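Yeah, one chain of the complex is gone here, protein chain that is, but the others are all in their spots.
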Amino acid sequence: MSDGLELYQDAIKRLANAAYGASQLASADGEAKLNNPLCGDRVVMQVALSNGHITAIAHQTKGCLLCKAAASLLGARGAGLDAAAIDAATDALEALLHGQAAAPADWPELAMFRPAHAYPSRHKCALLPFHALQAAMRSRIGDTR
Amino acid sequence: MSDGLELYQDAIKRLANAAYGASQLASADGEAKLNNPLCGDRVVMQVALSNGHITAIAHQTKGCLLCKAAASLLGARGAGLDAAAIDAATDALEALLHGQAAAPADWPELAMFRPAHAYPSRHKCALLPFHALQAAMRSRIGDTR
Amino acid sequence: MSEASVLRAGFPLLAANPGLHYLDSAATAQIHRAALDAVVCHETLSRANVLRGSHRLAEAADQAFDAARRRVARFLNANSAEEVIFTSGATAALNLVAHAFGATLRPGDRVLISQAEHHSNFVPWQMLRDRAGIELDLLPVTASGELDPAALPRLLSARTRLVAVTQCSNVTGAWTDVAAIVAAARRVGAKVLLDGAQAVQHGPQDVRALGIDFYAFSGHKCFGPGGVGVLWGKAEVLAALPPFLGGGGMIDEVAPQRSTWAELPRRFEAGTPPIAQAVGLASALDWMMALDWTDIHARETRLGAQAIEGLLRIPGVRLLGPAGTAARAPIISFDIAGLHPHDVCQVLDHHQLALRGGHHCAQPLLAALGVDACARASFALYNDEADVAALIDGVAAAVRTLA
Partner (left out) sequence: MSEASVLRAGFPLLAANPGLHYLDSAATAQIHRAALDAVVCHETLSRANVLRGSHRLAEAADQAFDAARRRVARFLNANSAEEVIFTSGATAALNLVAHAFGATLRPGDRVLISQAEHHSNFVPWQMLRDRAGIELDLLPVTASGELDPAALPRLLSARTRLVAVTQCSNVTGAWTDVAAIVAAARRVGAKVLLDGAQAVQHGPQDVRALGIDFYAFSGHKCFGPGGVGVLWGKAEVLAALPPFLGGGGMIDEVAPQRSTWAELPRRFEAGTPPIAQAVGLASALDWMMALDWTDIHARETRLGAQAIEGLLRIPGVRLLGPAGTAARAPIISFDIAGLHPHDVCQVLDHHQLALRGGHHCAQPLLAALGVDACARASFALYNDEADVAALIDGVAAAVRTLA
């Protein structure tokens, strides 16, 4: 948290740089690619599923620190979750970005995105990997957008 | 000159109502139709020519008082004139509308249009018959616009 | 102080010209102080380009522009803000539909417009007809200039893809029976576009209740800035259309071989939009939404009735449009036997009355009504009885001056 700029705390930088899940699945059950047309950032999310639960997750992310941190968080925490859990996490992130004070107990890491609520132009950056994962959970291989 | 409105002097109303030349030539050597697309006014001018001089002039005019008065003036005075004389009269009218104080000695009647110089939107009304006559002088029957 | 004069005080131009009888609001309504202030505030406090710059001015501009979209959506009672496309005006909005929806038509498809349309909802369809080989049908008007519903069954067919008509005539003030049009269009599966350019200055609209697919209007006719307008479209209808103009902001991704398009609403907003003007427009609409429209309508109707009555008492005056005021906005066009509307309006100007004379960009309608041009007095919420009295005296004086 150098510089008085709360957004770029060490935790978020560490998470982004760790790049958990930054890889490619040999065979995926779900996949989605999302663009942020406003900046050219792009996330590809892949999942292997069993009974609707993620057994393996991988992503290729081109984006800013917020985007990479969000993708990395999903890479670290995605395994074992189902679509409903991903939706809940996405809702929780959206609530934080819209000003809610606290992260839910099961997603304490989301708190590090809260300072971005002051910068609406950056919300999409953090949300892009979540939206891509939501789309991947609902996709069949072949009909990604 | 009722009403303090110099534009609508009796002279101009009389000239417009006299409608000199408001008719149609059985056979014309030159003809032109001009529109004012801003109001839908329209003048058709026809001339019979001999050696480049007008031997007969007729017009069909749909327009306001200024437009009708101008057409009527040309109907009254056009016979005997050539293209150069019509151009000179048109220039003189434009000069008056742009603020010149006095009408030329050979066209004293133009002075009645001078009050319109305060109303640029009306300049075209008075000029339309003159422009139509210029075009008619230069037309061959068949290539009017 | 009358209610109109309270309202009038909010209009800088009118406040600065207490003697002026402004009866040309159908051409351009005066701008409300709230709208002008919003423009100035935006330009001096939040000016930046939109679309996600991350500096604070850009954030401010983005938020103001997004909020303007939501505020317009509220004025229209739209389902969502993404149904609101900012354009440069009603004409641009109508051309957008003629191109984007037009691109989905095949030769032999038909579009129905009416004889009462403003050129801006007439010429784009003629151009589409000539470009795309579709057929253009023309709903005739009755002797009083109203769209003739009796002709609908004959003119609508399974090939009719769109009915594009005015909500209110800019010449006669006649209100269109939108429900009848919508019902008839739905029976053949056609979409409906409403040109709301003349309606918006008479109060908030409800595009859902109207049951239509497209709605177009301009800011300068509803007390907002010039240079901005709106196309509203049903989300599912807009989403199925290709873009019209190309450029910055409307893309998903640009590659030399092939580009892809952004989602709504940006797909239809190529280039830097009129940002401050959109914010100004939203402020005008917010101001309008806070007014008591029952009251205003009653007054507008009363003024229209008084004007009609007074004008008809002057020998030679003929009224265009519906008799009475039930089916018309307070737009009163008239013809005076033997006098040209330009001359009439010139004399009226001398009496501090601002009216417009001409074809009012509605030549097909004027042809149907049997005139080449007419004078038009259009009333808005800031007009009052003094304006009507001045109009009647002025027209009587014009007859004397010009006879």
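Labels for the chains are A, B and C, by order of writing; each one numbers its residues from 1.
What we mean here is this: contacts are C-beta pairs under 8 Å (C-beta built on N, C-alpha and C of every residue); 3 or more make two chains touch, one makes a residue touch a chain.
Treat the numbers as computed from the prediction; the structure is a model and nothing was measured.
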{"item": "Chains shown that the absent chain touches, full complex", "value": "A, B, C"}
{"item": "Residue among C:10, C:124, C:173 or C:322 that touches the chain left out of view", "value": "C:124"}
{"item": "Of C:133, C:153, C:189 or C:246, the residue in touch with the unshown chain", "value": "C:246"}
{"item": "Touch residues of subunit C, complete complex, unshown partner", "value": "12-13, 16, 20, 22, 24, 27-28, 30-31, 36, 39-40, 43-45, 47-49, 52-58, 87-92, 94-95, 98, 115, 118-120, 122-124, 126-127, 138, 218, 220, 225-228, 243, 245-251, 253-256, 258-259, 270-277, 342, 345-346, 348-349, 353-358, 361, 363-364, 367"}
{"item": "Residue ranges of subunit A at the interface with the undisplayed chain", "value": "2-5, 7-8, 13, 38-41, 62-67, 119, 122, 125"}
{"item": "Absent chain, residues of subunit B that touch it", "value": "35, 37-40, 119-122, 124"}
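As a working rule, only the chains that are shown with their structure count from here on.
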{"item": "Furthest chain, CA centroid comparison against subunit C", "value": "A"}
{"item": "Inter-chain centre distance, subunit A versus subunit C - centres from mean C-alpha coordinates, in Å", "value": "45"}
{"item": "Subunit C, residues touching no fewer than two other chains", "value": "none"}
